[in-house]
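A single protein chain has been omitted from the complex, and every remaining protein chain is retained in its original position.
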Amino acid sequence: MSARPRRAVAALAATASIALFAGACTGSAGTRASDDPKAETTITFWHGWSAPAEVKAIEDNVARFTKAHPNIKVKVVGNINDDKLGQALRAGGSNGPDVVASFTTANVGKFCHTGALADLKPFVEKDKLDLDKIFPKVLQDYTQFEGKRCTLPLLSDAYGLYYNKDAFREAGLDPEAPPKTWSEFTKAAKALTKAKGDSFERLGFMPNYLGYETVVSHYMSQWGHGGYFDKDGRSTAASDPAFAEMMTYQKSLVDALGGFQKLDKYRTTFGDEWGAKHPFQTGQVAMQLDGEWRLNFIKDAKVPFEVGVAPLPVADDEVAEYGKGYLSGTIMGIAPQSEKQNAAWELVKYMTTDTEAVVNFANAIGNVPSTLDALKSPDLKFDARFKTFLDIARHPKSTTSDGAVNGSAYQDTLQKFAQQYEKGQVSDLKKGLADTAAQIDRDIAAAK
Amino acid sequence: MSTDTLPATEAAPAASGSTAARRNTLRSRRRSNALRTLAFMSPWLIGFGFFFVYPLVSTVYFSLMKYDGLNAPEWRGLDNWEYVFTSFPQFWPALRNTLWLCVVMVSCRVVFGLGIGMLITKIKTGAGIFRTLFYLPFLAPPVASTLAFVFLLNPGTGPVNTLLEAIGLPAPAWFTDPAWAKPALTLLAVWGIGDLMVIFMAALLDVPKEQYEAAELDGANARQRFRHITLPNISPIILFAVVTGIIGAMQYYTQPIVASKVASGVMGGSGVTFVPGYPDDSTLTLPQLVYSLGFSQFNYGAACVVALVLFAFSMAFTALLMRRRGGLIGSGD
């Protein structure tokens, strides 16, 4: 008899399971945009900025929007990374965002392919926006994937070289002539390095892939290459010699400056990247690969030395292309499960296309403006050094990371292999790159 | 097995005289007993069905599907299984690491725990203070103690390396060196030995003194006494510590993921996401793979495959524990 209750419970569990499968199975069909953008509503906006000055700039920007659209209140949440974003976009629900902003342009492919972000084409057409007249071409390229447009660019970033002019003078280098090729760069980095015991008092440059911003994609733009994927969608890591060249150079730089172990140990003494004790700002390194935003941080930190800005060096045999750099930017999109998509679109449209909004925001956080009108605006306030980044952004040979169906996973795979190589764990670079390319292809095939 | 009646009081179904009436009372009592059992067991029964059986079946289901949380699941059969076992570069390192942890970390903890337990039984002056001090690290919340150790073992600025170098000893790179990351985690685990210390202490104190005294009379030295008296008496506890340690090693999640996140210093915003296992997959464990596949890459199918592998291992060791520790279940049956 007590078997009966047990059997009953088992049956109950089984029925419940089936019922819940059915529920889970439906996934989540996106809701159509049916809300009235003129109605009173509150939308939630998630972004990835976390430094106090940048958070304030976002809030100012949103305040300007609310003034223009007083019926739409915006709840702002910062410091969101892509993991949390991904989770929230899938969970949907009342705690989720309506509008999102992300830094990882390489994930656009995943966002668009899986439908994690809503298709913006209907909104663009509804408001008759001519994207070619609004945004530069590169920015349009990295905000869509295989024809699906699910994001719009919100300010862009250009990467270049920051260098400590006082340190240059001290080392006998010309502060107005930063290195233009990678061989010159190695020489400069060595000259700028001052040892202290078996560590450093000052390091010319932190080349390790785990250093701040010195990731594979940022390096790769300084070597001419035809993209990360060929026209069949397969990884070019092995077939394009540029990758091997870049990694070989990086390793030579690591070895020239003291070897991986010594450099990595020094790296662990660095302060936080977004705090006041950034190693370039404290003088722990004399040259830094970084984005244009670093200028504002440097000014806020009131560093005691003179700072110079230049494009990053290029390969020795590509001197003609000096001036190019890596481009990326912030992207904005709408959550497909949001029930306030029209209101969300108003915010997206305002922040990405309204010239005054773009200019003010660009001024506040020192990023490159993302619209053609904003780039020409007389209200754009910037320090003379900022012009270098604008030039890098406009350089015809500047490149970005390709999109892929599984987002930035291929970058992670390349990065992992590169890290092994810089440590000296790889004896056959060609074979390693071939294996890496094969892995990337397998992962993409599995994700399709 | 036993009858479905509650103990005692069944003996006198007095009341009516006829057998039929007695049978009826018996049946209704049986039914009310069964209902009572059900009522008392119901919280757990519901929990078991809902939080154990249902998700387990569901996990098997999803392991055969391609599901990313956004689009409807698609049937893939054993594709995910094939992917995880053959094409997913992080799976075998995670498995190897788990094995390493089961063998090295568990044995270090058991040996050290036994050693400290023995030490504490021998300390006469200030035993209470020592005991408290030895126990304190076990209380530290795992995230806090992991952060503390990442800082302490920071290769560049941490006190441990500063001291080691001052003495002239080699100062390894601990959490940033793939060869030293797991030993660093083991050091952390051994630091928190308080719980094992208490258990061993209790077991050691339980060994009958007469056995020691008899052995001494027979002229046995300390080592012989340990081997022939102490060890056999406490071996059930040692076994318990080993098996629960192994089960803990299977579930090892918080310490390695926090350590690798903080030690790598990887922040979002550089176009690289955090990939667990820093450095070089050396701290990767199966539970972390479930998280990474499911909640970073949103590949729920593959994540469920790894989850089932984890399940299989855990249940295998649980079965081992239950077989050896028959007394665990036996008493009162």
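Residue numbering begins at 1 within each chain, and the chains themselves are lettered A and B in the order written.
Going forward, contacts are C-beta pairs under 8 Å (C-beta built on N, C-alpha and C of every residue); 3 or more make two chains touch, one makes a residue touch a chain.
FYI, contacts and distances are computed from a predicted model.
Engineer: From the list "Stage V sporulation protein AD", "Peptide/nickel transport system ATP-binding protein", "Aldehyde:ferredoxin oxidoreductase" or "Sugar ABC transporter permease", give the UniProt name belonging to the chain omitted from this structure.
Structural biologist: Choosing among "Stage V sporulation protein AD", "Peptide/nickel transport system ATP-binding protein", "Aldehyde:ferredoxin oxidoreductase" or "Sugar ABC transporter permease", the correct UniProt name is "Sugar ABC transporter permease".
Engineer: Which of B:V103, B:I123 or B:A179 sits in contact with the chain that's absent?
Structural biologist: Of the candidates B:V103, B:I123 or B:A179, B:I123 is in touch with the missing chain.
Engineer: Pick from B:A21, B:A202 or B:L231: which residue touches the chain that isn't shown?
Structural biologist: Residue touching the absent chain, from the options given: B:A202.
Engineer: Where does subunit A touch the missing chain, residue by residue?
Structural biologist: Answer for subunit A: residues 2-3, 6, 20, 23-24, 28, 50-51, 77, 79-80, 83-84, 87-88, 90-96, 269-277, 282 touch the chain left out.
Engineer: When the complex is taken as a whole, what residues of subunit B touch the one chain not shown?
Structural biologist: On the side of subunit B, residues 1-9, 33-34, 36-37, 39-41, 43-44, 46-48, 50-52, 54-56, 58-59, 62, 69, 116, 119-120, 122-125, 130, 133-137, 139-145, 147-149, 151-152, 154, 156-157, 159, 162-163, 191, 195, 198-199, 202-203, 206, 213, 216-217, 237, 240-241, 247, 250-251, 253-254, 258, 261-262, 267, 286-287, 290-291, 294-295, 300, 303-304, 307-308, 310-311, 314-315, 317-318, 321-322, 325, 327-333 touch the unshown chain.
In the analysis below, only the chains that are shown with their structure count from here on.
Engineer: What does subunit B use to touch subunit A in their complex?
Structural biologist: Listed in rising order, the residues are 4, 30-31, 34-35, 37-38, 45, 48-50, 53-54, 57-58, 61, 67-73, 79, 83, 87, 89, 154-157, 173, 176, 263-275, 280, 295-299.
Engineer: Can you tell me which positions in subunit A touch subunit B when the two form their complex?
Structural biologist: Per the touch definition, subunit A meets subunit B at residues 1-2, 4-5, 9-10, 12-13, 16-17, 20-21, 24-28, 48, 81-83, 86-87, 89-91, 103-106, 114-116, 199, 210, 212-213, 215, 217-218, 261, 264-270, 273-274, 328, 336, 401, 406, 408-409, 411-412, 415-416, 419-420, 439, 442-443, 446-447.
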